[in-house]
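Below is one structure. I have some questions about it.
Omission of a single protein chain aside, the complex is shown with its protein chains in their original locations.
Which chain is which? They are A, B and C, in the order written, and residues in each are numbered from 1.
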Amino acid sequence: MAVPTAPAAGAPSAGGTVRHLTYAEALNEALREEMRRDPSVFVMGEDVAVWGGGGVFGVTRGLVEEFGPERVRDTPISEEAIAAVAVGAALTGSRPVAEIMYVDFMGLAMDPIANQAAKLRYMFGGKARVPVVIRAQEGAGRGNAAQHSQSLEAWFCHIPGLKVVTPSTPYDAKGLLKAAIRDDNPVIFLEHKVLYGLRGPVPEGEYTVPLGVADVKREGRHVTVVGIHTMVHKALQAAEQLAAEGIELEVIDPRTLVPLDEETIVNSVRKTGRLIVSHEAYRNAGYGAEIVSRVVEAAFDYLDAPPQRVCARDVPVPYAAPLEQAALPQVADLVATARALVRKEL
Amino acid sequence: MAVPTAPAAGAPSAGGTVRHLTYAEALNEALREEMRRDPSVFVMGEDVAVWGGGGVFGVTRGLVEEFGPERVRDTPISEEAIAAVAVGAALTGSRPVAEIMYVDFMGLAMDPIANQAAKLRYMFGGKARVPVVIRAQEGAGRGNAAQHSQSLEAWFCHIPGLKVVTPSTPYDAKGLLKAAIRDDNPVIFLEHKVLYGLRGPVPEGEYTVPLGVADVKREGRHVTVVGIHTMVHKALQAAEQLAAEGIELEVIDPRTLVPLDEETIVNSVRKTGRLIVSHEAYRNAGYGAEIVSRVVEAAFDYLDAPPQRVCARDVPVPYAAPLEQAALPQVADLVATARALVRKEL
Amino acid sequence: MSLATDPQPSAAAQLSPERLREAYRLMLAIRRFDERALELYRAGEIRGTTHPYIGMEAVAVGVCSALEPDDYVSSTHRGHGHTIAKGGDMRRMMAELLGRATGYCGGKGGSMHIADMERNMLGANGIVGGGMGLATGAALTAKLRGARQVAICFFGDGALNQGILHEVSNLAAIWQLPVVYVCENNQYAMSARADWSVAGGDPAGRARAYGIPGVTVDGMDFFAVYDAASALVARARRGEGPAYLVCDTYRYHGHHAGDPLNYRDRAEVERWRRHDPIERLRRALVERGVLSAAEADALDQQVQAAVEDAVAFAKSSPEPSVDQLMTDIYA
Partner (left out) sequence: MSLATDPQPSAAAQLSPERLREAYRLMLAIRRFDERALELYRAGEIRGTTHPYIGMEAVAVGVCSALEPDDYVSSTHRGHGHTIAKGGDMRRMMAELLGRATGYCGGKGGSMHIADMERNMLGANGIVGGGMGLATGAALTAKLRGARQVAICFFGDGALNQGILHEVSNLAAIWQLPVVYVCENNQYAMSARADWSVAGGDPAGRARAYGIPGVTVDGMDFFAVYDAASALVARARRGEGPAYLVCDTYRYHGHHAGDPLNYRDRAEVERWRRHDPIERLRRALVERGVLSAAEADALDQQVQAAVEDAVAFAKSSPEPSVDQLMTDIYA
């Protein structure tokens, strides 16, 4: 995994000292702080309380000890109810943080998310608020195969009324989750299973990362690379490699896909004239296509080469390591694509 | 609604005389012919047998009389089971045609579709076939409001292993449904509620329209317009209007989104240098973004102007007529966008 | 039916004459409102669809009469009756049906999405089963807050077979949530007969599978519904958990105005109409001297006038302006 990346440029300097926490620990701290701050915040999901002291990936660890089983609620295996009941609780003034263990299981919960959470406020003429956060983790790389390795953010991005968040660092994980919990809209908060162990600087105490503000991870003049989740880190590795050749990548982490900080991305492409969008989600109809389309619409005359997508192949994620690796976008793919763009081979 | 459009250029000339049937009648004929042809084909869904003699929109009318209740099966209101049981039946050698009454209800059926139907063959190393067709109707324009007016094709296009079909004419509706039923893969067959009453020429008897072959509805030199469902007809109306001004639209109906006939679209853009993609689905992360991205990747140097998307606004579909009309892409939007493209105002 | 939930035979008897008259007025209002809505739909003034509650008035009013004002209600596609029974404003309802800016949803929702959040009426719902999570979640909010509110989940016989009901019933039972699932068994789900679609044939029996009470009552009898609802709501309020209340009833009209109605015969409709809930309540109240026949007629006149007033209000209201299209999506 890439080395921890520094806090976002211009991030609110938090009072507390800066520790190196894992992504999972940072999320846990965000939940803890928000539950202390607001009694209407509670957590529900499968194995969030008892299992291993809290959560299959440790994100809810220790919360039941501090806040008790009323506010840290293990549920039966009922994904549709987890989402639907959380939406009903949010509609009536609670601020639930519901967990779907794997984003792959969202297929069972799409109705309450897309038809209820996303639409109630509009259908009711603005007379409702649905401040629910639905957490799940996505991503491949651990041999979990086709039903436990997907990245399905595009499903949610397509539905107006939802916000979609995809943190790539411990710093952002804490700040974005706190912002998501305080947001008065339904937020789909997508973590990445491979990032849970990633360590990075996380200030103690109060700070949030606003939804809708991208983070320029590295500046560069030649190619803009917009990466989601692990692809942010792979893009930074690719940038290191290419720097030796004098090719500079500008690496941007949108951090939230809805709302999308289109301005930061477009301004970067106006400077570099070249774009790569990279995610672990299937390429076909993935959110990368949306980012490419928006950039083309807004910066057509600045483009020196066709924007490229370095994404997962359009195949169910295979189990065996060589196949899984081949299905996923790799640093080498980013390097080769950036090189080809600069050399006008595309 | 637009006047009926002619059979696809180069469509197999079918033996029988050509009648003017509605889109619903054409679908009904396809089901009838395939059920006669293959005893393993059967129909299941809510209100497909008894209600009004067959189907809320008449697509299954009369089938229970001819084929009996064993092969034309009314179900309780259980969308997840409708899809899941159809997948199980297909996995074991049946060829089910399952109906989800509104595509909006697919949120309840995404797991069996995306995690089972789409993936079983691959996960099993190619040792399974899942020849299931899941029909639903999408689209707005009838005041059905936010939970009965969506167009969700992008959800399915994103999942490898599925095929996605979107007929826009009675001729294609019959030919594509027959092809979908004979296909050995899961096919999501998306009809449009406003098109059911559209009449058009439909040859009697045997013909199919292959999956993956677009139809150039009208040739033109200036702007390529790729439209889905109703937007094909609106594009043809826009073409009529613009012809007076000497602006020629080339109107393409992809007919199937997966597989996508990228070649026909790209070749057209190589000729016109301008692209508009138009659908009733939400613009954000809609399939239009995929088509734009593929064209940019394949024909960047041929583009005279940035490809445009004329799609539904990113808002839950409102009930009141003025709002619903404003939320949907209209002929006037196509006309204005095409004009701006040609006048280099974009 | 378990002792804990036996209706106090006295519950309905304890209702004051005022509350009984109010219940009767509400049932009349539901009927007259939906009769008028059907006319307007047929006249092309209402778009999309509208699902009349006619024939089922005793269920919505019987249950809601057993509630406190701040109790929650989730509704269905057939929601007009629940909104009126919860105290909703017919003017804003009719304006919504006609797609006017003055409607409950500013014209954005229409018949299937009318909500009255001030009255904790959590909305009609276009998804069969869509209200089940909302009511269960509302009950969870009440429990977490330590409020004494109860949530009612109205749903139809057809919705009995949606997986979400199984999931929330199990969850509400193990969490002991204050929610009562009220099944309006009007015998049909579109063309599907309940005696075919509901395996086992006993909706209330399904409650027992979760170890919670399942009570079946004559849904055409205001008093029977009110008594059972009072008992189950009181039980939920005491913290004793969820229950099912199954009300046997009937929809006099088609599923919606466009229903071919080829799946049932007139004789069946006539049989049910003989037990008309409004007629029965009227007779009972007149017998009890709560209401004179003349007063009952006068009440009907008042209600019809109120419905006409609602129609006039709606028709005189402006359509939403297009600049409202993109508002109300996000808070």
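In this section, contacts are C-beta pairs under 8 Å (C-beta built on N, C-alpha and C of every residue); 3 or more make two chains touch, one makes a residue touch a chain.
In this text the structure is predicted, and so the values were computed from the model without any measurement.
Counted over the whole complex, the shown chains touched by the missing one are A, B, C. Contact with the undisplayed chain is limited, among C:L67, C:A101 or C:V198, to C:V198. Contact with the chain not shown here comes from a single listed residue; of B:V48, B:L63, B:V85 or B:V292, that residue is B:V85.
Of the options A:A146, A:V216 or A:V232, the residue whose C-beta touches the omitted chain is A:A146.
Where subunit C meets the missing chain, the touching residues are 161-167, 169-171, 173-174, 196-201, 205-206, 208-212. Interface with the hidden chain, as seen from subunit A, comprises residues 46-47, 50-53, 56, 74, 76-81, 104-105, 108, 142-148, 313-316, 318-323, 326-327. Taking the complete complex into account, residues 40, 42, 70-71, 73, 75-76, 78, 80-81, 83-94, 96, 111-112, 115-116, 120-129, 131, 160-161, 163, 184-185 of subunit B touch the chain not shown.
Everything that follows uses one rule, which is that only the chains that are shown with their structure count from here on.
The chain with its C-alpha centre at the largest distance from the centre of subunit A is C. For the pair subunit A and subunit B, the distance between C-alpha centroids works out to 31 Å.
Between subunit B and subunit C, the centres computed from C-alpha atoms are 37 Å apart. Distance between subunit A and subunit C, defined via averaged C-alpha coordinates, is recorded as 41 Å.
Residues of subunit B in contact with at least two other chains: 80, 104-105, 108, 145-147, 314-316, 318.
The multi-chain contact residues of subunit C, meaning those touching 2 or more other chains, are 105, 107-109, 113, 125-127, 130, 163, 329.
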